[in-house]
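The complex appears here minus one protein chain, its other protein chains still in place.
Our next item is chain A:
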Amino acid sequence: MTDSKEQLFNPGDYFTYVLDQEIRNAGMPGGYCGFALQLAETPDLSGLQKRLNLLVERFPQASANIEPRGKRFAWVATGNPILLELHQCQPDANEADETQRLLLDIFNRQESRPLTVHWIAGADGGTVLLIWLHPLLDARGCKILLDFLSTERPESFKDSPSLIEAKLAQWSFWKKLQLFFKAKRHNTAANSLDSCLPTQVEQGPQHLQLKVQRFDAEQSQRIAKLAQQYTGLTGRTLYYLGCFMRAMELVGPPAAKDGYCIPYAFNLRRQNAPTPVFGNHIGCLFARATRQQVRDRTGLFAHLLSEHKQVVRDELDLAYLPLMWLGQWLSPDKYAKVLRKQHSGGELSSLWFSDIGELSWGKTGFLGVPVTDLSLMCWMTLPPGLALLACQHNGKLVLSYSYLSPAIDEAWLEAVMARMNVELLETAES
C-alpha cells in the first residue's frame, strides 16, 4: 500500500470482514474494536494530529474505503486526513462515569471510516480512544499503531507483505491441501459439540456496553502463578478461558447445551516487531470442553492444555491458514456459515475472546504522558453477544467485557464476573 493506492485483502482481513458484515447485517455498527488509554495529563494534541497526518502519508490504507475486486475485496485509499476528534467530560459529573458514557456513545455510533482517533478531556488528563475496523488490522497491530503515534523514531515502522501469504508461499500445493483437510476435520469436530451461549436472544436492536475487571499487581502475580501451575508455561490464555468456562457454567448458561467452544486467535507477528503495522496476521484455534469437563477444575485445565498441545503438535494452528486462504473465494454469507454455524444450526462461539498480552508504554508513556489505566472493547455477533478481551498493563491484569444490551442480562454478567474473580484467584470457594 505504501507505493500503491490499493491493497487487496489478505486471508485474515477477509476472515474479519465476513464477521464485520455479520455484525452490520444485524443492525450494529460493524466489526470495530477500541483501545482506550487513560492519560495522567493532556498530551501534545497538535503533535498527535501531526503524527496522524504522517500516518496517512506513510500508510494510506489508514484512511481508505473497502471496495469489491471481482470476488475479493480491497482497501482503496481516500487520502482523507484522520482528524483527532475532541470531546469534553462535563465538569460537574463523575469523571470516570462521564468518560465511560462518552466512550460508549462514540463506540455505538454508526461509522464507515476504518480508523478514528478521539481525545476525551477530563479535569487534568483524559482518555485517548483509538477505534479501528478489524479488517484493517489486528489487536497486536493496534499496539504497533499506538507506538507509531507515540515514537520518536517513526521511520522504523514499515509495512510489509501479509505474513499469512508469506507462510502459505513456503508450502507446496500438497502440504497446503494436507493442512486444509486437517483444519476441516478440526472444524467438523468443533461443530459437533453444541455450544452453551450467554443469551437466548438472536436479534433485535442492541447497544454495546462495557464492564472492566481490574486486578492489582499482587492479584495479577497470583493469577500468573496459578496459570503456570495449572496450564504450564505455554498456556496462560488457556487459564483465562478455563476460568471463564467455569464461571459461566457455575452461574448457569442462559442457553444451556452440551459444552463450551471459545475460538481464540494466535498472531503470526514476531513479538516486539514494529512491522507489519496493518493487516490481520492471525490464525484461529478453539478451546472446547463438555459441561462435565468444565465442572472438574483441575481436569478442565489438564484437558485444555492437552488439547492445545496436540493442536500445535498436529500443526493445526497453521492448518487454519489454507482454510482461510480458500475462504477468500466464498461470499461473505457463505463463509459466515462456515465460521459460525454448528451441525445443529446453533452458534459455535460461546464467547468472543482475545488475549492481547502486555500493553505497556514504559517510562516514557504515551506521547510522553504516563498511561494510568486502559480498557478495550469490541463489537461481536449476536449470539454470543459477549466478548472478553484480556491484557496486562504494567504487569496488572485487565479483563474488559463488551456485551450487547438487552441481549445479555447485566445481573447475570455481574455474577459471572464475580465468579471469574473466584476462579482466577482460586479462592476458597473455587
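Convention: contacts are C-beta pairs under 8 Å (C-beta built on N, C-alpha and C of every residue); 3 or more make two chains touch, one makes a residue touch a chain; residues count from 1.
Keep this in mind: contacts and distances are computed from a predicted model.
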item: Name of the absent chain as recorded in UniProt (options "Type-4 uracil-DNA glycosylase", "Acyl carrier protein", "Alkaline phosphatase D family protein" or "Autoinducer 2 import system permease protein LsrD"); value: "Acyl carrier protein"
item: Chain not shown, touching residues in chain A; value: 232-237, 266-267, 270-274, 308-309, 312-313, 315, 317, 357
